[in-house]
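Here is the structure we will look at, set down as structure tokens.
Heads up, one of the protein chains got dropped from this complex, but the rest are sitting where they should.
To keep things simple, chains are lettered A, B, C, D and E as they appear, and every chain counts its residues starting from 1.
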């Protein structure tokens, strides 16, 4: 059977600041500028979740994308949407919420749940001009 | 001379919560749901600024859009970008930062500065599925 | 209070054909070409629903857009999404489902339900290159 | 019959410079900056053509948008696409090709050809952040 | 010479239903839900066709994208646009038209025709939130 990748896009809106608590305030300001604002800022994030696998001969699907949407909402979106990424999100506890760190945390939360397909890529858009991608290693 | 409308789109990223301090916490939760989260959430906002006027016979412009961009950045974007709309923005002081209230505050800040053109419409996108428009009255 | 227009975008996917049963097959083919295909074709439609009114002094909203979304889903989207617009949709019974006729039918279904705001415009995208707009008269 | 507006989007790619030959080079540079580059620059333009009228009771159309596309291609797109707007375009002869002046020239070329509908608006996107609109007066 | 990938996007609008005729109606409903509607639904599909090869030292092209467009229209778009994907499309005969199965069928139809470039990826968007990708194996 052919190997196909299927992707579902989901959105969440959240507040954050880029901040490393191990550094001084001056160092945080120097490294992160206005993104370090202690009063927070925020984004409309878009997460593209790609799963890869054989096309199932019965369904014609790699994976039911409605089912994938449910998994991603349960594992990551529901805890991040309309939340503060520094203060309230279990999968980001103790993590500086850069796009890079968010996408890795999402990977770890989603990857165990998509078998028999495999999670092959996550792309996270932070603005319409910036995105990050992670393939699990 | 023909009357033309020219529009410039600008972006800002900000944190906010929908909250009316004159109401109880219970009432705020009932009215605003997850948008009332005390730990904030945020958005990538897009503001479309439309000015209308005669096309200038010398320049062929209603208004130099680079100049318009500078005015909008100075009057509204610079104080909202990477900021908390409830706590830090002079033009929103004491105002519940719904999209409707933000767009009216932007109007009042921008309108005095675009003569001889006139500010004819502001459109503010809060997400890719929601926007508000204001024409000054 | 200022008068603001707030807009919510919703999507539905449907099959249709452009066909006037009062005309002959030859005439339908001549007028509508490949859009008259008796085996149907389909689109991803986007409906933009705009309501206008005073900004409420308590909520800062023209209308809660979550509530508006619920109304539009109940009155029009739920009966059109993943449906055949010629065969299955109550609000289009006996109507040739051109974008123009769909947008008028949606208006009639939505307009009675948005008070105290008023429905001020519907825009229906049939493809990314074609859309129609209706303001109720 | 209800009055509906139908819109078709078309694209063209062209070179131009913003330049008023009645002014000195120094004055052109002062007014238009890098847009006055004598070696030209260019854009992917998008033109949105809106026609308004009664929905025809036979066709369900304000106007056949395939026919509208043909008119717009014949009257304006074919002479501007992959052309130099300062040197080669009949409808822009002697005109400084700002977006404002282009949209007015397009109006004059298209308006006589859409009866019994009426041309109600043109919107011309010069970049994804700038557009102009003209309604014929 | 450098190896570059060039991509052309094309669109088609079609009706379909997700249906496996080897299964009972109850099983089809259970697996495919509203996508199994016997009266069809439809989509605006976008197909991205990527070809990879050395940049030709005479033309500076991997492949003339106008020529690629012609090939893709002839081999797949012309038979799918404004058609029913379950009933009318030769390359989908006997195939349940999921996005996964459509993209594989398109691959098989296009791949033999792009030499000396090679077809390196197809991406098929079914909605703005769902897409599938296939690289030929």
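As a working rule, contacts are C-beta pairs under 8 Å (C-beta built on N, C-alpha and C of every residue); 3 or more make two chains touch, one makes a residue touch a chain.
All values reported here derive from a predicted model rather than from experimental measurement.
Colleague: What shown chains come into contact with the chain that's not displayed?
Modeller: A, D, E
Colleague: For the chain that's not shown, point to the residue among A:44, A:59, A:98 or A:120 touching it.
Modeller: Considering all chains, including the one not shown, the answer is A:98.
Colleague: Footprint of the hidden chain on chain D, which residues?
Modeller: 11, 13-16, 34-35, 37, 39-44, 81-84, 87-88, 127-128
Colleague: If the missing chain were put back, which residues of chain A would it touch?
Modeller: Residues 18, 20, 23, 31-33, 95-101, 103-104, 128-135, 137 of chain A touch the chain that is not shown.
Colleague: Give me the chain E residues in contact with the hidden chain, please.
Modeller: 2-10, 50, 55, 58-62, 64-66
Note that only the chains that are shown with their structure count from here on.
Colleague: Which chains, if any, touch chain C and chain D both?
Modeller: Shared contacts of chain C and chain D: B.
Colleague: What's the chain with its C-alpha centre farthest out from chain C?
Modeller: A
Colleague: Going by C-alpha centroids, which chain is farthest from chain D? Tell me that one.
Modeller: The most remote chain is A.
Colleague: Compare the contact pairs of C-D with each of C-E, B-C or A-B and report the one sharing over half of them by residue number.
Modeller: B-C
Colleague: Shared interface numbers for chain B and chain C above half of all numbers used, same, or below, different?
Modeller: different
Colleague: With chain centres taken as the means of their Cα atoms, state the distance from chain B to chain D in Å.
Modeller: 28
Colleague: Give me the residue numbers in chain B that touch at least two other chains, ranges are fine.
Modeller: Where chain B meets two or more other chains at a single residue, that happens at 128.
Colleague: Going by the touch rule stated at the top, which chains touch which?
Modeller: Applying the touch criterion to every chain pair yields A-B, A-E, B-C, B-D, C-D, C-E.
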